[in-house]
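Inspection log for the structure reproduced underneath, given as structure tokens.
Just one protein chain is left out here, and the rest sit where they should.
What follows is subunit A.
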Amino acid sequence: MTAHGDILCSHCSLPVGLRPMERRLNGEACAFCCYGCCIAFQVKSGRHEEWEAAWLLIQLGVGGFLSMNIMMFSLLLYSDAFTGVDAGVLPWIHLLLWIFATPAVVILGGPYLREMWLNGIQGRVTSSALIVLGVAAAYLYSAFAVFEGSTHVYFDTAVMVLMLFTVGRYLEAVGRARAARDLEPLLAAESESATVIDGAAEICRPVREVSAGMLVRVRPGERIPVDGVVVEGESNTDEAVITGESRQVTKGAGSKVIAGSINIDGPLLIQSSGDGTATRWAQICRSVREALGRRSPTQRLADRVVGVSVPLVLALGGLTIVYWAQSLPFDRALLIGLSVLVVACPCAVGLAAPMATSLGIGRLARHGCLVRDPGVLETLARVRLLAFDKTGTLTAGKARLVGVDCEEVGIDEVLARAAGLERLSEHGLARAIAAAAAQRGITPLVTRDVRTVPGRGIRGSAEGRPVAAGNGRLMNDLGWPLPPSLAERARSLEASGHSVVYVGWGEQVHAVLSLDDSPLPEARAAIAALRERGLDATLLTGDLAQAAERIAALVGIKDVQAGLSPEAKRLALDRLRHDHGSVAMVGDGLNDGPVLAAADVGIAVGSATDLARETAALVLPGDGLWMLPWIVDVACAVRRTILTNLMWAFGYNLVALTFAAFGLLQPILAAAVMAGSSILVVVNSLRLERLPDPVPALIPEQRSGTKAERTHNGAGISAMADPAVERS
């Protein structure tokens, strides 16, 4: 990768390539990937009091004025308006055309000439060379013809080719900027400035200079530049860029705010809690920038094709002229050669992949999904098998009370006693039990002398009697008997991968609480939706086989490989890849790093806090599993668009080239055809904007409360409804 590898065009946010156009605009250094973007950027955001910015537009306008005049006179010439009596004025009209054409060629052709020169001194021939050579040939030949007094002048061709290419590039750049619109909020993190309060003064500073403890004022409508805590003010914020959920979150004094979220309706004063460059927003920004700067395999291939084709086309143009010059007058042969040069300009091929990819990346980014490698979308579209990790990916990764089995007592009594003990503990299982009791509206029994027994459980006394909750060893230690029905139940629960907590009081065990990491509510629907799209799912997990199989059955996965170490997961992945071609791995990004990196597409759900150490190519927000089918849709659409673009660009070029070589295509028409081809590629890519958003029916918030996992209503055994402990 070169030094310019990660510089993005100021206008369209695509990589600028090896030779960017660099200019200083509005006091800032800007780099552009092409001349079109340079114009479009200045039209859009240039402050026109500045001479430089306006100058370009004036050039264009004057160039347009001249070329339109030339075109008009030429049209009149072609329609034989000056025959007969007026034939005497013909040489004068030719002279006039020459006078008009000279500044027009200089003004409009200048940028192309510069581009050719800059590439030329580095030993590269680009498509601008084709344009420059063709136009120069037409212009010089015509100038020569004027001297000779010949009637064959082609100033119109020279000027219109330049004009059409310039307009084409401008329109193309406008389209590309539309593609970059989705990415803007993500890329803004590095250029954003913050209003820092320093004593009585408010100073505008770049975000990177903001450090922890500084006070930052955020007006309504602005983006919050740093992570921090609200000191003053009240407002609603939209955190969609970071969390993927587009809804308003109310913030008041003391609330935490996330950098990158939009402050919607009230002024906020925020105390920064860290460096401006350490926020997730800034990390995302760097990551997206890197991704855009990288080239996908398709793009590299297209670039190579473009690089090879230019010299080929030059040779072909030369041959065409030589061939036709044998049977036609030289000027006709020259025009045919010019058509070949102009029509073979491979601009559209170079544009086919990056625009569709950046549109896809932007589309996903708007819902909080980060693409870290542009090629990943194309690969994902080809993938037929998704391997899932279990804990934290398909499940909440957090214990949840799923069942209570009790002997001769009520559930409420069991939970009241258990919660009385467990609410004083920080243990994961304990918290799940306390939360479940709270969910059912049970008041914990007041418990005294509470002591945790490390590795065993917890004990205390309530209503004057000892009470304990913990594992079998704790009950053994206490010498409390376990009723046979409960013992059997506990064994079968443990066999199926549940965690079991015994609750006892009055010298006897009265109940068995079963806890489990249960599947995410959206997992089943997501996997069914993936299957509809022809993707198979498999489960690779390090957990016990029973637990894995139970979860797999619940979410609808048939194929399970359990008890795998990280290394074994990698090997399993290799085997799967051998059978299925490419395989995507979906993990939680925390424990699965190596496996995610080894997969063709690594997808992290609920990712690690440090994006820089993330190994997955695709990072979903914490609650993002439900979006997976939609992401696959986007990936497929991107791939389809790239393929149609390439097919179009190549097919179109070949057909047009054939026509041109046979002398059936006028150079002006050829230029129009070529500019049209690029614009068609842009328009085709922009269709990606119309992709539907992820289906809202699958959003977790809207699916309140899940169904009870199981109910037992046997003799002496009662069950509880699902406590629906909150996730995250």
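By our rule, contacts are C-beta pairs under 8 Å (C-beta built on N, C-alpha and C of every residue); 3 or more make two chains touch, one makes a residue touch a chain; residues count from 1.
Heads up, the rule we're going with is that contacts and distances are computed from a predicted model.
Colleague: Consult the UniProt record of the chain that does not appear here and report its protein name from "Sugar ABC transporter ATP-binding protein", "Stage V sporulation protein AC", "NADH-quinone oxidoreductase subunit D" or "Heavy metal-associated domain-containing protein".
Modeller: "Heavy metal-associated domain-containing protein"
Colleague: May I ask which residue of A:V174, A:I224 or A:M475 touches the chain that does not appear here?
Modeller: Candidates A:V174, A:I224 or A:M475; residue touching the omitted chain: A:V174.
Colleague: Of the residues in subunit A, which ones touch the absent chain?
Modeller: Touch set of subunit A with respect to the missing chain: 43-44, 46, 48-49, 51, 53-55, 57-62, 64-65, 68-69, 71-72, 75-76, 78-79, 81, 174.
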